[in-house]
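The full complex has more chains than appear here; those shown keep their coordinates.
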Amino acid sequence: MPGNSYGEQFRVSTFGESHGRAIGCIIDGCPPKLPIDLAAIQTELNRRRPGSSPHVTQRREPDSVEILSGVFEGQTTGTPIAMVIFNQDAKSKDYDNLRDTFRPGHADFTYQQKYGIRDYRGGGRASARETAARVAAGAVARALLQQQAGVCVRACLVQMDDITIPFKEWQEVNQNAFFAADSTYETQLSERITELRRAGDSCGAVVQAVASGVPAGLGEPVFDRLDADIAKAMMSINAVKGVEIGAGFAAAAMRGSAHNDAMEGDQFLSNHAGGVLGGISSGQDIIVRLAIKPTSSIRQPQATRNTAGDATTVSTTGRHDPCVGIRAVPIAEAMLCLTLADHLLRQRAQCGSPV
Amino acid sequence: MPGNSYGEQFRVSTFGESHGRAIGCIIDGCPPKLPIDLAAIQTELNRRRPGSSPHVTQRREPDSVEILSGVFEGQTTGTPIAMVIFNQDAKSKDYDNLRDTFRPGHADFTYQQKYGIRDYRGGGRASARETAARVAAGAVARALLQQQAGVCVRACLVQMDDITIPFKEWQEVNQNAFFAADSTYETQLSERITELRRAGDSCGAVVQAVASGVPAGLGEPVFDRLDADIAKAMMSINAVKGVEIGAGFAAAAMRGSAHNDAMEGDQFLSNHAGGVLGGISSGQDIIVRLAIKPTSSIRQPQATRNTAGDATTVSTTGRHDPCVGIRAVPIAEAMLCLTLADHLLRQRAQCGSPV
């Protein structure tokens, strides 16, 4: 099976290159009669969109999504939902000098090794632009989860560079340009971005995503565990280098007596497990964190080689985010929605409705 | 697609419960004419086997693997390779008291919620015993990787409880009961286990796995990235709560100028990426770390509920590892072998031989 599809029952296949004609996706397996609000999909896309704040890349794409099929008179019909976003602000000439040069930290080298050919313009298929299609698909998954299972998926930035942002309130997240759950951090974060931009450098980040209201019973033994699929979903986002569930890496230094989540009646007394036991949802909040590496495109000159194998240096002057981790917030939500929607339908298939 | 299979081209499906008749697997898609050494498979199983050291569970299972099909006159034929391990030391009576009780940290509650029925004996399908089948399959994948691509996969324990174990040499790993890459740590680790056993408690661990000699070009855009599939593979191991590739979570606090791996000729000057760029192998070592939570089964009494919803306490007195992270070492190797073998064949399908 080729690698551009995700999900077994709620299945999304994406296509498109950064500077090609369009990007988009097909969702196959979406339940019928689900009301679809194009404006809600567009809203999600706008959150991810480049150029939406001074802190992200200045490429100006309206990212207007069009539905080509699968929706009739405002409802899904059960047939494939195709969505397309035409590329409009692709300045391919910016990339002509990269035809033969491998940018450090980018997929230029590995795509060339794999395929022997690559669309070098703007990173081609490896561009973060591809994630717009995921966000569109995620919006449909979110509608399914909300309407048919009462699930709520949210995410926020919890670390940028060495600044950790304690959680205050979910409603803060959409009130600042950083998806921080405490807007009072906005100034500090802004200053750091400005500093990095000035230095021609970039920084990493940590994003936390939480799903509430997930019914117990989602996830499959033994390979397609819910947490295993979430780990894959998150690690498949550009620049992600680590994923943890619940206590995560901290669990390695905990004792069983402290880590185990005791129960009292129907309630768990803690949530170190992050809502997943034995790969199956417990009904508690699903909690996942992902580490995003610093943006690979930096203005500072870096040593590299060209396709001929000769040494050269590269300095990336395009329109890039100093911290791709910021825009990873809506993308992480989308991937969590897609994973949960898929497991919701898989659970229906084998065991009937989980609710 | 149900959840007990892994891999697209080199595909393993496992079956079996801890206290059922047998556990085992089918490998489908293995290339033909691969010499198979049953003794080598058994050696891998022995490394994972319970009762193999005083530091792991005392269940005494010979774990003798039998090949039922797919191998003829010492070579694979290209047809499914079925392997079976009959359970021999299953003391199910030890578990009778758990018929109606949900042990904290275990999958008892979630399996019951998912299926409305569960084989409670020894954790049933959720038992770590299931991983023996993965290790057997991993041994075949390792043979493929070694013989057809020159890939070498190894792992070691890098942290247990709060003891971090610096890497010294690979050859140390099989010379101590902890798979530590520095045998001088053996006494300290032994003492910690003894202390935990005495206290009726358990601890977590971190394992690092490394694949060397991986050809550049393995991995698929955009969902089935090599690192995404590795993350899934590792997170699908019992008790794993976090996975990171290369610099991992530390990348979040790094600058692009420090994190990017510059190139000089054919060489990368560093390996913060952990051998994967844009989801595709770069030819550098693949480096992955996984965090394992403390063993859920502890002797200390814990508050929980029974299937009727009444409050009760549980104290697990069976034969359990105070640190399941130790035995996770050969399992992590197996999962990395399975993932790489699968992507090796996928690469052949689309692009021809990667070597």
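In order of appearance the chains are A and B, and numbering begins at 1 in each one.
Just so it is clear, a residue touches a chain if its C-beta (ideal position, glycine included) is under 8 Å from a C-beta of that chain, and two chains touch if they have at least 3 such contacts.
Keep in mind the model is a prediction, meaning the values are calculated, not measured.
Total copies of the shared sequence across the full complex, per this structure file: 4, with 2 shown.
One rule holds in what follows: only the chains that are shown with their structure count from here on.
Rotation angle for the C-alpha superposition of subunit A on subunit B: 180 degrees, rounded in steps of 5. Centre-to-centre separation of subunit A and subunit B, using mean CA positions: 26 Å.
Contact residues on subunit B toward subunit A in their complex (touch as defined above): 1-6, 8, 14, 102, 104-107, 109-111, 113-116, 125-126, 130, 159, 161-162, 196, 201-206, 216-225, 227-236, 238, 241-266, 269, 272-274, 276-283, 291-298, 300, 302-305, 309, 311, 325, 346-347, 350-351, 354.
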